[in-house]
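Before I ask anything, here is the structure I am working with.
== subunit A ==
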Amino acid sequence: MLDSSMNVWMVILLSLLLLSAVFAVMIRDLLKAAIALAAVSVVLTVIMFLLGSPLAAVFELSVCAGLITAIFISAISLTKPGTQEELAAKRRLRLKRFIYLPILLVLIGVGLWLAWPSLKLDIAAVGTGAGLSVQQVLWDARSLDILGQIIIILAGVFGVVVLFRGRKAR
Partner candidate 1 sequence: MPALFLLIPLLGVIIINLPGRKIGNRMAVWAALAVAIIQIGMAVTSGSMVWQGLAQVVSLPFGASLQIDLFTAVVLATTGLIAAMSLILDKNAENPRSLYFGSLVLVTMMGMNGVVMVRDIFSLYVFLEITAVASFVLISINKERDPLEGAFKYFVMSAVATVLILAAIAILLLTVGSVGFKAVADNLSAGGVSPQVIVALILFIAGLSIKAGLIPFHAWLPDAYSSAPPAVSMLLAGIITKVTGVYTIMRLITDVFSISSIMKTAFMVLGAVSIVIGALAAMRQDDFKRMLAYSSISQVGYIILSAGLGTPLGFAAALLHFFNHATFKSLLFVNAAAVESRSGTRQMSRLGGLASKMPITGGTSVVGFLSTAGVPPLSGFWSKLLIVIALWQAGAYFYAVVAVLASILTLAYFLIMQRRVFFGKLREGLESIREAGAAAVVPSLILAGITVLVGLLFPLVLLLMQSQGLI
Partner candidate 2 sequence: MMGQILLSLAIFVPVAGSFFLPLAGKLSSRFRNILAFVLVSVSFIASAAMLPSALSGGQANYWQIELPLGLTFGFLGDGLAVFMAMVSSFIGAIIVLYSIGYMSHYNNQNEYYLLVVLFIGSMMGLVYSTNLIFLYVFWEIAAIVCWRLIGFFREKETVKRADKAFLVTVFGALVMLIGFFLIYQQTGTFDMLQMKGVQISDWAVALILVGIFAKSATLPLHTWLPDAGVAPSPVTSLLHAAVLVKIGVYAYARFFLVNFAMNPVWHIVVPIVVGLSAIVSAGAAIIEKDIKRLIAYSTVSQLGFIFLGLSTGSILGIAGGLLYILMHGLAKGGLFLCAGIVEQNAGTKDITKMGGLIKVMPVTAVTFIFCAFSVMGLPPFGGFFSKYLVISGAVSSEQAWIALAFIVGAILTIIYLLRAFTMVFMGETKLAGFEDIREGSRTMLVSVSVLAGLSLAAGILINYPSAFVQTIVQQMAVVIR
């Protein structure tokens, strides 16, 4: 199913994805980190389109790239940016911890590359649901998830209400 041209695109997009993720983690300034995170979501959306799952791509683009990034940016703008020395110190600390990250990545890469042929991954024909409309997917195939979604939102609401609403008395 994956012909050679797709392969090339995939490699580019996946490396782009990795690059922006590392960038989001390493960058000193919070704002730039949030934007990098948005970039990660955008690249992910493109990959999903390529892999033929438009619905997931649409949700990814709208929710992660859009909504979450907006919330992040509004929150960051409210906070007071740390002084230069704090930022430098935090960066040095983060650098020290993430030295090992590239080595780990390389190792996993090599391991996968070696083990790949013997893994004999038989990807089953997954019902990609390309033909199904949003309405059918939501209500018929995964109807229970709607209920789950409602309860999670409820829990999230109570969490916000309980944790963030400071009481007048204090």
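Going forward, a residue touches a chain if its C-beta (ideal position, glycine included) is under 8 Å from a C-beta of that chain, and two chains touch if they have at least 3 such contacts; residues count from 1.
Candidates were picked such that all candidates are chains of the complex that A comes from, given by their letters.
All values reported here derive from a predicted model rather than from experimental measurement.
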Of the listed candidates 1 or 2, the one touching subunit A in this complex: 1
Parts of subunit A lying in touch with candidate 1, wherever the complex brings them together: 118-127, 143-145, 147-148, 150-152, 154-156, 158-159, 161-163
